[in-house]
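For reference, the structure I am asking about is given below.
Every protein chain but one is kept in place in this view of the complex.
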Amino acid sequence: MSSKVRAAIIGSTGYGGVELIRLLAAHPQVAITSVISSSSAGEPIAAGYPHLQEIRTELLDGIDPAEMKSKADVVFLATPAGVASGLVPQLLEQGLKVIDVSGDFRLKSPALYEQWYKKASAEQAYLDRAVYGLAEVFGSEVQGQELISNPGCYPTATLLGLVPAVAAGWIDPKSIIVDAKSGVSGAGRGASLGTHYSELNENFKAYKVNQHQHIPEIEQVLARVAGTEVTVTFTTHLVPMTRGIMSTIYASVEGQRSVQDFIGLYREYYEGRQFVRIRSEGQWPGTKEVYGSNYCDIGFAVDERTGRATIISVIDNLVKGAAGQAIQNLNLMMGWEEGLGLQFVPVYP
Amino acid sequence: MSSKVRAAIIGSTGYGGVELIRLLAAHPQVAITSVISSSSAGEPIAAGYPHLQEIRTELLDGIDPAEMKSKADVVFLATPAGVASGLVPQLLEQGLKVIDVSGDFRLKSPALYEQWYKKASAEQAYLDRAVYGLAEVFGSEVQGQELISNPGCYPTATLLGLVPAVAAGWIDPKSIIVDAKSGVSGAGRGASLGTHYSELNENFKAYKVNQHQHIPEIEQVLARVAGTEVTVTFTTHLVPMTRGIMSTIYASVEGQRSVQDFIGLYREYYEGRQFVRIRSEGQWPGTKEVYGSNYCDIGFAVDERTGRATIISVIDNLVKGAAGQAIQNLNLMMGWEEGLGLQFVPVYP
Amino acid sequence: MSSKVRAAIIGSTGYGGVELIRLLAAHPQVAITSVISSSSAGEPIAAGYPHLQEIRTELLDGIDPAEMKSKADVVFLATPAGVASGLVPQLLEQGLKVIDVSGDFRLKSPALYEQWYKKASAEQAYLDRAVYGLAEVFGSEVQGQELISNPGCYPTATLLGLVPAVAAGWIDPKSIIVDAKSGVSGAGRGASLGTHYSELNENFKAYKVNQHQHIPEIEQVLARVAGTEVTVTFTTHLVPMTRGIMSTIYASVEGQRSVQDFIGLYREYYEGRQFVRIRSEGQWPGTKEVYGSNYCDIGFAVDERTGRATIISVIDNLVKGAAGQAIQNLNLMMGWEEGLGLQFVPVYP
Partner (left out) sequence: MSSKVRAAIIGSTGYGGVELIRLLAAHPQVAITSVISSSSAGEPIAAGYPHLQEIRTELLDGIDPAEMKSKADVVFLATPAGVASGLVPQLLEQGLKVIDVSGDFRLKSPALYEQWYKKASAEQAYLDRAVYGLAEVFGSEVQGQELISNPGCYPTATLLGLVPAVAAGWIDPKSIIVDAKSGVSGAGRGASLGTHYSELNENFKAYKVNQHQHIPEIEQVLARVAGTEVTVTFTTHLVPMTRGIMSTIYASVEGQRSVQDFIGLYREYYEGRQFVRIRSEGQWPGTKEVYGSNYCDIGFAVDERTGRATIISVIDNLVKGAAGQAIQNLNLMMGWEEGLGLQFVPVYP
């Protein structure tokens, strides 16, 4: 184990944290050396997550950023919004590599962060240092970096579905409407009426319409790709299921483009990227087809009647939308093969 | 019981048929006198639907249109596409009132029907006679009629969410995009991989993108309301739940209109219509909030950033989207109070 | 409405309370005149339960037992354990009729209550006055009474499945094992990890094994029926669904009894009781077949290989297991027809 990279996970008792534990357990080059929870330090993690019994038996550590270097080479932050911004400076100072799975370093503008997150932003200097790790789009920028900001779950599904078409100028950026749907695990483990079984089962509901904090993240990336400001209409819904995100994306097509044209464009764009799978004409990906895996599957329709394209993009929100992409970013940072330890076949059915 | 209207249900062993049985059992002016199934004639309906044991004990009748008049005053057709078109002429000839819950009489153009349904259309003369029973919009045309075409489930949710704004000219009809989601009962009781539990549970998937037969039905009504041809982008998804439809509707707002403006417009439009409930600002209806009831609940957002309105409309697909609205149409046909026998409180949770 | 019985519901914002509202809305002889919640007094109930928008528009009352007589003739208590015991004396003193849907008056022994509920018991005098309203077994004792203790959800399903066989001496009371399963709504609306969607969905788990407070309630009734002390093994499980209870009951058969014998015995015992439906041989009731209704459906197997009977009994926990049986008890108290206002067809599918 001495030759493995030592990884610490801060925020281990959230769903993102335990998913990191699940996935890193299968990684050949990484050893988890510290599993950290401010709320449950001193307890075994299996006390709250019995599925980890006999798998992780050490006690949860408390957060002690100053001592982290002795325990780890890389730190994953799976913390609530507003926590990572305070921890990252200390971690970087010690020479640790940091992958932030929270949203604290995604927006480059502190004002924008504060407007959408309603919390104090990280400092500009650190926002500038953070590399946005949308692996299949900006992966080449990740290698050798120290601070990676892992994309949000909705932005991952949405941007992987949009970037090639926006970059190619095939769709009108002003026309983009994203109807997004997520399983309930995206809301975290906190107990509230909003995560109560009897309220959500046999129910389909919208939330945070036009107000989700992932909106500026999507717009920031699209603006960079399009070379012009982009504003999207974006709606989020809760689906009565645990895992999975689908973004159904609508946009006006520029010029004459068939479904086959779109499929060709995307296959070319994602050439060699093992975790994006472009579907054939008439095949619509379902969320279960990527369950438990790091895949993002994308399908297309073009409606000649309306001149609009419909792009459907699905991911597992806890894997490609969080822990899986974080590990993919670790692989890229370290110069390892992108898919190392991540080649899970989706769990189906 | 002699003074009650006698009702026959053809297609009783589908989900629409058994829902008619459930709802009519509570109707003070109607007695079910014949429950008809071509496939299961001679059996008790409880053999296939044990929840009806001791509730409906008579045997299922076969279809005998020529004898129907002796058994019934009104006939509900809950048959698969392509069946009602053949039965209706005989039923009308006998002086029966007919409410067709299938789609055979919704489109006024036989060519359009054949294009989208891939089946032979009803004759033009009968299409012309059929009144489209979207109760809160065209209800005044229903009274005293003989042949009512009950709207589809998706069109009901979608049109109730769109008509007031389109009629008022508040949204651009060319900009309409409908992202619709349905519970699985909408696919009927037929067993296939597409209705298989293990394939649908923990799964969210799109189907028939741009190809659903409810598209021309929605466009036909919007054209009538807008006074101009309307083409919509319309996507259907399956939600892992049994009942419920949500239409999330996007459109560009004409002029400056706030959420409160929309709420006011819709409250005025639906004034006195007990089954449409307009939500207050910031309240998004979930499908469960209308479960088992005849309500259609509608909520609004207006995004100043993009100039688009988001309208969310939910129904129970088997009630307001099928059997409930059919009974509402019966009430209107007969000149009874619109809500007679339909005032179910939603089943929650 | 002046001639209707006025009903107040205390604990209206729990699931039992809102189910009383749903069911009483359909009752021809009852008007809800006060909807009471200590935690949400002064708010409209639809603020927390949007499905009730436009159905119940008055504000929630606070609890004021001394003033209750001016508002109501009968009071339903749908309160957490330990609350009703304090309210009932005042309510009875005012001459109100009381139906307690909580467990405070079910056990006749204060010591037993305190052992299993871990709370202070109601006074013995009131326990003695309370009539245990298992309608199909003790319904004849309910008429004209003032204080009815409504049975628990598990005891209702279990006892209706056991009483005829125990009363007839057909099964050995010492051999009874009950494997019970409940939908999540039985755990109430309180938010906790134990009711969290992502923890319960795609999960089946046991809880409170041998420790559920409904055990002494079941034993108390069986002892009364058997004429001897009875101890049962009783396990409770959570099913990933909202509504429904199944008790799968195992017991050794005394003498030679076939399935048909059991069916005959139960049909005779429940002769004329509309809410118990005995299934034919080989038919096993599913919980959905009683969904939203007041039915209890019961099926049987007898295994000659082991000499044991398997009895399967299902109810909707919020209807027959709570609000529905409470209204059935009201009907019996008042000398009305037992099924008045309760003849809902199960919601299927």
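Letters A, B and C mark the chains as written, and numbering starts fresh at 1 in each.
The rule is simple: a residue touches a chain if its C-beta (ideal position, glycine included) is under 8 Å from a C-beta of that chain, and two chains touch if they have at least 3 such contacts.
It should be emphasised that the depicted structure is a prediction, and the values quoted were computed from it without experimental measurement.
Engineer: When the whole complex is taken into account, which chains on show are touched by the absent chain?
Structural biologist: Taken over the complete structure, the missing chain's partners among displayed chains are A, B, C.
Engineer: Among B:D100, B:E136 or B:E202, which residue is in contact with the omitted chain in the full complex?
Structural biologist: Considering all chains, including the one not shown, the answer is B:E202.
Engineer: Which one, C:T235, C:Q274 or C:Q343, makes contact with the chain that was left out?
Structural biologist: Of the candidates C:T235, C:Q274 or C:Q343, C:T235 is in touch with the missing chain.
Engineer: Decide which residue listed in B:L96, B:M241 or B:A326 touches the omitted chain of the complex.
Structural biologist: With B:L96, B:M241 or B:A326 as choices, the missing chain is touched by B:M241.
Engineer: In the complete complex, which positions of subunit B touch the hidden chain?
Structural biologist: Touch set of subunit B with respect to the missing chain: 15, 183-185, 187, 189, 191-193, 195-202, 240-242.
Engineer: Given the full complex, what residues of subunit A touch the hidden partner chain?
Structural biologist: Per the touch rule, subunit A residues meeting the hidden chain are 15, 18, 21-22, 25-26, 49-55, 185, 189, 201-202, 242-243, 274, 277, 279, 283, 285-286, 288-293, 297, 343-349.
Engineer: Write the list of subunit C residues that the hidden chain touches.
Structural biologist: Considering the whole complex, subunit C reaches the absent chain at 177, 179, 181, 183, 198-199, 201-207, 209-210, 231-233, 235, 237, 239-244, 246, 248, 250, 284-288, 291, 299, 301, 303, 305-306, 308, 310, 312, 314, 349.
The rule is short, and it goes like this: only the chains that are shown with their structure count from here on.
Engineer: Once you've mapped the touching chain pairs, tell me: line, ring, star, complete or other?
Structural biologist: Basically all the chains touch each other, so complete.
Engineer: Counting C-beta pairs in contact, which chain pair ranks first?
Structural biologist: After counting contacts between each pair of chains, the winner is A-B.
Engineer: State, to the nearest whole Å, the distance from the C-alpha centre of subunit A to the C-alpha centre of subunit C.
Structural biologist: Roughly 46 Å, centre to centre.
Engineer: In angstrom, rounded to a whole number, how far apart do the mean CA points of subunit B and subunit C lie?
Structural biologist: Centres of subunit B and subunit C (C-alpha means) sit 36 Å apart.
Engineer: Could you grab the centroid distance between subunit A and subunit B? Build each centroid from C-alpha atoms only and quote it in angstrom.
Structural biologist: 39
Engineer: Two or more other chains in contact with one residue: find those residues in subunit B.
Structural biologist: Residues 201-202, 242-243, 285-286, 288, 291, 349.
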